[in-house]
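The complex is shown incomplete by one protein chain, all other protein chains being positioned as in the whole.
Lettered A and B in written order, each chain numbered from 1.
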Amino acid sequence: MNNQREYEVIIIGAGVVGNGIAYHLSDKKQKNILVIDKGFPLSGTSGATQAWVWVHGKKPDTYAYFTKCSAELYPELERKIGDIEYARTGGIEPFFSVEEMKEAEKMVQSQSNAGIPVELLSREEVLKKEPYFSQNVVGATYSPVDGNVNPFKLLEKYIKANRAHDVTFSFYNEVTGIDKKAGKFVVHTQKGKFTAEKLVLAGGLWTKKLGAFLNVSVPIEKVRGQIIVTEPLKPFIHHTIGGMMRQMQCGPVLIGYSMEKAGYDRRSTLDIIQETAKFGIQYYPDLAKANVVRCFSGIRVIPEDGIPILGKVPQVDQLYIAVTHSGVTLSPLIGTLMSELIMKDTTSISIKDYQISRFSKQSV
Amino acid sequence: MDCDVCIIGGGPSGLAAAWQAGKTGLSVIIVDENQMLGGQLKQQRQPIQNLPDIFTNQQLTGFELAHELIHLIEPYDIKPLTGFSFIGVEADGTIGVNNGRETRKIRAKCIIVATGAAEEPILFPGWTLPGSFSIGAMQILINREKIVPGRTAVMIGSSSRTCQVASEMQQAGIIIAGVIEEKAKFDCSPSDLQHLKKLNIPLFAGVSKIRAEGEEEVENIHFKAGDGKEQSINTELVCIDGGLSPVVESNFILGYQLQFNSDLGNWIPSYDSCFHTSAPNVFVAGNAAGITSHGAILITGLIAGLSAAEALGKYSNKETVSKQRKKWWNELKTVEMAYDSTVYQARIQHVKQFEQLKIKQMS
């Protein structure tokens, strides 16, 4: 790391969100960017995910549309930064009862009207798309726009591109305090002080703590998801299976559905893993004999009302925030819009629904 | 299944702990992933030095000691669950074990981690070629499976373990074409060294730039000798002794903290003089508590078993227990100082550090 201490923009958080913002800023020729992380990229939620790029079914419909815009940006991102194993597999969200079919029909109608390509599949159509799927399936919702990506490759390529654009990184460096002095942010870290005109809080789970340094309340919850990883198997799951699983390009199948309140505890628990195994086999009976190599847990960052927190923080001048679940799905769009906001004070797609000011309690 | 004490690992320390706990009337389950109890002892044919006093027969080989221990636990409520591996726990701490076909649950009041040690490889170009084995794997092949995997071998490493296995390989008809060691001096005792010299085995210390080569399997090994000269030995096998590391893979799952100690095998559980870790009712014993000699491994098992029984209220007289524990610590000292004084001193430091930390946390 160089000895520079003064920057124009400091981004706290080097996950898919922070690195994505740094990428778009630097790509647009913003200079003097510093990205600080208390660990190394992928040590937080970005490294503990199935990495779906999932659109259909998200609520409300406007948010689903917003998400679609992000999914559409992936091919261009991959073209620019290199192979990130982005696969627009199409997403299938199956159901096994007639009651659920009625729910599905409503969702398909509503989202189609909102401009999201989604259709209802019959049992036969599901089995045609996924021959190994359970014969008990009743139907599914399907969108051609869903897919998945390799988060390790995504971060690796972001870092390389950012370095090539002279973004400075400070890893293994925890932020211990933030002040505002004479119009500049002073970020106190384990390795000393840095100053910047603009500050972006993109610290995932830890954004609440970062916000507190500036008396900004960040209403986010932690929800754990446990995931099973099988041994590499020949490609047989061709789509991303909503809410449950997908197969990686190198062969392993990832299975995970759980949503638990567990704080920061990233252990895997036998009871949940047993449940997860059961669902995996119910969806794809052929998986029964596949070996489980390991399990891991990720803690989702879920804003109180379930949709992202993006944009400026009104009560602190030049302070920005980007914290959300589905960071992998939204990374290209968040990076694009936040960089526009930071550099030109305007965004090409409206983010008014995602402002932090929508939460009534903002302490001073 | 419910039990008082669940012991993970049925090697010498696990068996010793089981015996000590079972003697008091506690119900014990020993989980071991092998089909037979005894751990590494099953393939060890050499006489075990410095056995604890409780063993009246002091001339046991590893193999015989395994049988002795299995025999010792028979009269008690000690149930071996062989062929099962400890895989994880439920949110409430219930233990899960799996044999490849089913998962069973065990609810235990105390757990003793007696998972032993695993071998370290040595990395060099060609170390993964067919024909490359760890010395432990070689020992299993020739002593237990009665297989001779090749006609010639070069040993990499020079500990007493290596010398022992080389000698067994020789007896099995494998020609030892050389023993090479990266350190400046051989690790083994002078008598072991003499023994190797008497067998006319080429010995090289201070070597570097080791590489194994061959079309599809090991055919020869090249290295730079201590004097700077390039050497080559034709060989079918390469036996690697990278040393042993304590198996502490259950730490994150069971929630016990680790403390680094380079004289005990690097990361080992923190524990006090009762071999109680930082996780409530989780004890540790054997090589998992620090790489040491057989005699010491057994004694740590005895202390852990005694302490687990004490924790479960099996001893009304606190003084008796303390006295017995002290007696075994003294025996541990004798046995371990004879093996390697650095290990004993490191262990004392390790225990002291944790006990002081606990005092600080309570105040």
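In the analysis below, contacts are C-beta pairs under 8 Å (C-beta built on N, C-alpha and C of every residue); 3 or more make two chains touch, one makes a residue touch a chain.
Everything below uses one rule, namely that contacts and distances are computed from a predicted model.
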Can you pick, from "Regulator of SigK", "(2Fe-2S)-binding protein", "Glycosyltransferase" or "Molybdenum transport system permease", the UniProt protein name of the chain not displayed?
"(2Fe-2S)-binding protein"
Using the touch definition given at the top, which of the shown chains does the missing chain touch?
A, B
Across A:E78, A:E130 or A:E156, the one contacting the chain not displayed is A:E156
Among A:G204, A:G280, A:G311 or A:G335, which one touches the chain that has been omitted from the display?
A:G280
Looking beyond the chains shown, say which of B:S13, B:Q164, B:S250 or B:S307 touches the absent one.
B:S250
Which residue among A:I237, A:L254, A:V292 or A:L341 touches the omitted chain?
A:V292
Pick out the residues on chain B that sit against the missing chain.
33, 85-89, 96, 98-103, 118, 120-121, 123-125, 127-128, 242, 245, 247-253, 258, 260, 262, 266-267
Which parts of chain A face the unshown chain closely enough to count as touching?
39-40, 42-43, 47, 57-59, 63, 93-96, 100, 103-104, 136, 152, 155-156, 159-160, 169, 171-172, 223, 225, 228-231, 242-244, 257, 259, 266-271, 273-275, 277-282, 287-296, 300, 302, 306-307, 325-326
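To be clear about the criterion, only the chains that are shown with their structure count from here on.
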Chain B to chain A touching residues, read off their complex:
87-91, 94, 96, 103, 252-253
Quick one: which bits of chain A touch chain B in the complex? Just the residue numbers, please.
267-274
